[in-house]
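Step one of this worksheet: look at the structure below.
Note that one protein chain is taken out, while the other chains of the complex remain in position.
And then subunit A:
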Amino acid sequence: MIRIFFLLLLFCYSNIAKGNITAKDTLATDFDNLPPGLDLRPWLLSIEDMEGQVTLQQVPTLNFSHNVSLFHDSKKNNGKGHDCWLRLSVKNTGSEDSVVTLFAGWHDHMYWYVQEGRQLQLLVQTGMMHDREDIRRWEHYAFPVKVPPGQTRTFYLHINNQFFNENPLMPVLYDAMQYNNFRNATLAHFRKEAAMIFMLLGMLLVCLTIAIINYIQLPDRSYLYFAAYMLGLILFFALRLDSKPYQLSIFYNWPMLKYYWDVPALLFCFYLMYLAFGKSFLNLQERYPFMERLFNIFASCIGGIIIICFYCIARGLYQVPGMIYSYVYLATLLPLLAVFAALAKRSRHHPLVRFFLFGSLCFYMASFGSFLMLIRPLGLISALGELSAPSLLIIIGVLMQSMFFLAGLSYRNKLVHHERTRTQELLIKQLNKNKELQHKLNEQLEELVKEQTTEILRKKQELEEQRKIHLETEYNKKLTEIELKAIRAQINPHFIFNCLNSIQLFVMQRDYEYAQKYLSDFSYLIRKTLDFSRRNFISLADEIAYLNTYLGLEKMRFENKMEYELAVDPLIATAELEIPAMLLQPYVENAVKYGMTNSRDHIGQLLIQFNQVEPDMLECLIEDNGIGINRSKSMRTLPKHHQSSGMEISSNRAELLNKMYNTGIHIDIIDKSEKNSVESGTIVRILIPQL
């Protein structure tokens, strides 16, 4: 039942298409009153040249037939190239020359002939692949049908389309007025379409520029893919301008380009670049390695297909890419949805995925919607080929997708920027930390150095002090030694024991008074000696008293063999003036000893003088009348190793005192005979500066 009903329906449909057309061989009409837009289908005889072997000579003899299915008023997918001849016989029944125009759409190659006897004469030659120099192509597609009144003429139209999609082929006859209207209306329509395409191109260019600028600023590969996608689209849409003879077409010099970039553009933009972009945009390599692998495989398949397409187009097999595209499109509809779902599920909270998904879905819906919308007018197969015709829906889809992608890229940029800022912040933080650490370390080091320096300084000081102490003790030791030596030198043991001997004698002689005086003087001397030898300086008064006592004792020993005199300058304040202790005694003792050696003068004369030669200089002269130091030395029979050293010790002591107290004690020993040969004796001159 249903089958019968369907058959009925089909029958009715075909009747609708054919029913009102009644085929006639010759159009016989009065051209003065031509009905508007006269459909020529009933009067057109056609022949299809499948093999392309029909020659110009053969045509008039060929058997033309009615074939209505040849015509279509919108684009049609033939699945192959189309080469056909149309024959129109026109009989002018009117009184004037017919000046009408035949319009049969825009095709690749069109030839307009008129039969003159057995020959065909070419009137017009045009076509989308033909007109290159003159871009005002529009006018060429109107073929003049000029028939004198009462005559019949036969015209041939040879149409050769290589592309599998054929533009509308609907022969219509217009008179001049009608054609003008038709032309104006079509032009207006085209202008609108062209404007839309240009607007779209502008938008895409903006997107491209943005992508390129961004890529320069931030070399992210997804920008490159996006830019390539944009470029592909721009080229695609720009080539769309060439699919009709627009005056604004750009690539009219390379008409083949539109074939080359028809299906491959779709594959390139909506599959290859889309996948590459998605892969790099979503960072699938890190986030979803499986998906990345899938994308890679699919993209390389598409790449291969694109190459195959180019090859087929080059070989002239235009329909093959179309078929391939149809299958790819249909085959990918569901998988793409699955991928979207997987991405959405997998990266729910990743904002970039949202951008990608929204953009993708927009275009998906748009293309699908467009597909659905086109199925009805074009049929299933034709609709696929025209998916990306500049229909409003597709354009909106493309724009939406671009916007989303661009926004996503911006967002991604922002994320990267954030990341970078964060990294920088982290780096700065780390740097600061490092700096702080360094600073701390420096401080610590400084402190350490400081501590060590102080330590070193302290140690140095300690060492210095120790050395000082050491030096002082050394000095003291030396001083004590010298002092001891001085005592030994000064208190000549001979003197001591001789004194005691003398006392002994007085005792034995029972001269007790003398013995007592002698003893008390002696003990005074010993006490003073012990006292002075501990001191470095004594007053001059003390020294004088000491020397007086000493000389008294010596005089007592030697009875009257010696005399002495102590002369002190009355100007000298003897109690305040200080001189080194025990400096003079050895010289006085020597003077006593050698003063008595003079054979000429049996009485030793000793003179000790203290003079103030300068305000701060005390002079002490010790003068005797002995034989003089020179002769005394030469007279000495003692071997050298027995030399006395009392005076030597004194001079050493003077040197030491000079060093210790920075004084300039100066000792001169003068032999009187050197100045005056009459006199003899020695003068010791001691200069003691006053501090």
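Heads up, the rule we're going with is that contacts are C-beta pairs under 8 Å (C-beta built on N, C-alpha and C of every residue); 3 or more make two chains touch, one makes a residue touch a chain; residues count from 1.
Going forward, contacts and distances are computed from a predicted model.
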Note to self: Suppose you had to identify the omitted chain by its UniProt name; would it be "phosphoenolpyruvate--glycerone phosphotransferase", "Response regulator", "ABC transporter ATP-binding protein" or "Anti-sigma factor antagonist"?
What the structure shows: "Response regulator"
Item checked: Listed residues A:216, A:508 or A:571, member touching the removed chain -> A:508
Next item on the list: Could you tell me which of A:475, A:497 or A:512 touches the chain that is not displayed?
Entry: A:497
Note to self: Please output the residues of subunit A touching the missing chain, sorted low to high.
What the structure shows: 492-498, 500-505, 508-509, 557-559, 593-594, 596-597, 635, 637-639, 641-642
